[in-house]
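One chain of protein is taken out of this complex; the other chains stay put.
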Amino acid sequence: MSYALSDLQHGKAECRLVTVDRAGEQHLLHDLNVTTQLRGDFAAAYTEGDNSHVHATDTQKNTVYALAREHGVSSPEAFLLALAGHWRAQPWVTGTWLRAEQFAWERLPANGHSFVRTGQETRTAVVETDGEATTVSAGLSDLVVLKSTGSEFHGFPRDRYTTLAETDDRILATSVTATWRYDTDTYDTDTPGLDFDAAYAAVRTALLDAFAGTHSLALQQTIHAMGAAALDAVPEIAEIHIECPNKHHFLVDLAPFGLDNPGEVFVAADRPYGLISATVGRA
Amino acid sequence: MSYALSDLQHGKAECRLVTVDRAGEQHLLHDLNVTTQLRGDFAAAYTEGDNSHVHATDTQKNTVYALAREHGVSSPEAFLLALAGHWRAQPWVTGTWLRAEQFAWERLPANGHSFVRTGQETRTAVVETDGEATTVSAGLSDLVVLKSTGSEFHGFPRDRYTTLAETDDRILATSVTATWRYDTDTYDTDTPGLDFDAAYAAVRTALLDAFAGTHSLALQQTIHAMGAAALDAVPEIAEIHIECPNKHHFLVDLAPFGLDNPGEVFVAADRPYGLISATVGRA
Amino acid sequence: MSYALSDLQHGKAECRLVTVDRAGEQHLLHDLNVTTQLRGDFAAAYTEGDNSHVHATDTQKNTVYALAREHGVSSPEAFLLALAGHWRAQPWVTGTWLRAEQFAWERLPANGHSFVRTGQETRTAVVETDGEATTVSAGLSDLVVLKSTGSEFHGFPRDRYTTLAETDDRILATSVTATWRYDTDTYDTDTPGLDFDAAYAAVRTALLDAFAGTHSLALQQTIHAMGAAALDAVPEIAEIHIECPNKHHFLVDLAPFGLDNPGEVFVAADRPYGLISATVGRA
Partner (left out) sequence: MSYALSDLQHGKAECRLVTVDRAGEQHLLHDLNVTTQLRGDFAAAYTEGDNSHVHATDTQKNTVYALAREHGVSSPEAFLLALAGHWRAQPWVTGTWLRAEQFAWERLPANGHSFVRTGQETRTAVVETDGEATTVSAGLSDLVVLKSTGSEFHGFPRDRYTTLAETDDRILATSVTATWRYDTDTYDTDTPGLDFDAAYAAVRTALLDAFAGTHSLALQQTIHAMGAAALDAVPEIAEIHIECPNKHHFLVDLAPFGLDNPGEVFVAADRPYGLISATVGRA
């Protein structure tokens, strides 16, 4: 019997890369977790154990560290684009999928070289190539936000299995995962490109502002508002995908103890949780 | 400005469902983690906060537990098919994505109602519907295996960034994630269908046998052998996707301490790790 | 045969409690994870299954939520002291061990009721009672800090198994876990007590300042400096215990690629890690 092979991919996952730029008065720190995946003509390795086309994952790891020295790390997107350029030029490689997580550090006031990890969220970037085509996406995960009022939920269908009460005031809490794709023109030219750090910061601010500023009738509505705000903030974004768990905070029933509970005491639940998502693009 | 909405989805994630079937002399236990996602005509919730088409995620959770009582749980796939049938019939729902993890318990010898969690792996199942079409997939994750010999790796390209030595004897260790799709005919008929539990057990055995029995020249080769073995074992499988981290075990250099190390002392590394994947179908 | 029972304890772990204080213009949010453990005359439950002295863990959970309503949550320490007072008065309870984790939220600028989770660290508090005696401890975990210079390590003993090179410039990174005990007088009186929030903030600042400001010849030295700084900052602290993993950042050897690496490219390692600890008290 014979078999059909597809989706062949190999690489090195989670290369932890920390760079220190000592050029200025203050050190610049980049803290990344880089994964590389190569696509190409690798079938013989699967069928015969013939590795003559297989760039070892150890080599892929070395390449991450060497290119960090050769190109520096100005942003995760720029670094992945350098990696993509390297691998595109190698024999037998027809495509790549490259991903980085970046962890945020805040400078401490004492001096220019001391830092504290800040925030819950992780910045993400993906560069994907297919032959000469390149796609750059950016994102974030674990941006945890909460509103203690300004959220309602009612008007949903009631069927045999519906018990949920309608509410016009609840806690709305979520952990935002967002991924947005930049227009090709923004990075695939010889002219100076997009400032990926500024774009990231603008999207993060837009998401927070929209979350806080939207009087929410459904988490869906908040998601749409966040996506629209991101598109408004950064014209180079083609579309954004947002996924939000509804991190339920249930009002505790204190009546058995002779107590009222006017929106003051909640239990934060773990599982199950609502899970809502959408892609927002330009019309 | 106006926006384009797509990929609208909402549901309840990670409903922990444990059922006890007390009909026989020995209790039968099913331990599932169920996620439901509905697709359909939900745009007004995003743009207007109009929830009149939004089956609340709380209702989706209730439906999981109610259908567990009404239909029982014979296998995760059968249970998800029952859920899919329910949601297909609801207004505004045009598609579903339903997933279950199942955790393995082994009966203790003392009596018919005592159990111990066994194994590292989690069984998975996904049922996806799009209108009348249904797709059933099954899988497993975290099946952790190791061979202390019978694995080589050499003949790979050497470029400027290659430092890895070739080897004709190494430890090969991985944590298998596999997902296979069943042919439509196996479940989309009125005749008695596939025994999903038996199919799962046959695939698991095939994967383990192929991992152990393949003298490996590359993890790629082992992946192909495992995929082919699964296809051979269960004719109803259309294709299987396998992803394997290469959980590196490095031989410790003991020479600085005046000691040899003939394949006896290793350090198990966490990150980075190789990551290899492929889809194996029928030719 | 008969057995000796000791260390009897039972309670409810990880009660997630979120309170919203709506009294002022801006909402005040407290986000806690509370664990209660009672000690006392519970032997009959163990030996006979006689639960007549066993305050159910469900009751302990209810008590957490009810007291949150009755007393409010001003600080984790104050809330645990209220819980301790409740349980001390119950029959069969001779002691308690009560713990809270508190998660930090930062107010978003848009309005008074929107928040984002900030920082990596978790604030902790433990109140322990033994009869009439009460001990209050506070702490933090996962305060992740890094210095990109200003850290040396040399002069350590070299034996048969030593291969580490001496260094006069390395990255020093750690995740601080600290626990400090307050003097009894600070809370066990009728006079207005310690401001636990202010004390926590002062210790956190002192730890960060000392970490950043200490030119470090050993992580041990930094730990001592942090402990001393905390004692200096808050006179009511009797002693502080600090545990710090040495989160190694190894300079990557780029010489095989014809590249130098003047302190610019590092790999952040996961395991193993150094682990250093000490208790610093007043002489």
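A, B and C label the chains in the order they appear, each numbered from 1.
Basically, contacts are C-beta pairs under 8 Å (C-beta built on N, C-alpha and C of every residue); 3 or more make two chains touch, one makes a residue touch a chain.
This one's a predicted model, so the numbers in the text were calculated from it and none came from an experiment.
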Residue touching the undisplayed chain, where the options are B:143, B:178, B:226 or B:240: B:143
Those residues of subunit A which, in the complete complex, touch the missing chain: 160-161, 163, 256-258, 270-271
Positions on subunit B where the hidden chain makes contact: 15-22, 27, 29, 31, 62, 65-66, 68-70, 105, 108-111, 113-120, 143-150, 171, 208-209, 211-213, 249, 252, 254, 256-257, 259-270
Subunit C residues that touch the omitted chain in the full complex: 1-16, 35, 37, 42, 45-59, 61-63, 66, 90-91, 152-157, 159-164, 216-218, 220-221, 223-224, 227-228, 231-232, 239, 241, 245-246, 271-283
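Please note the rule applied: only the chains that are shown with their structure count from here on.
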Copy pair subunit A, subunit B: interface residue numbering same or different (half cut): same
Subunit A and subunit C: spacing of chain centres that average the CA atoms, whole Å: 30
For subunit A paired with subunit B, centre-to-centre distance based on mean C-alpha positions, whole Å: 24
Sequence positions of subunit C contacting 2 or more other chains: 256-257, 270
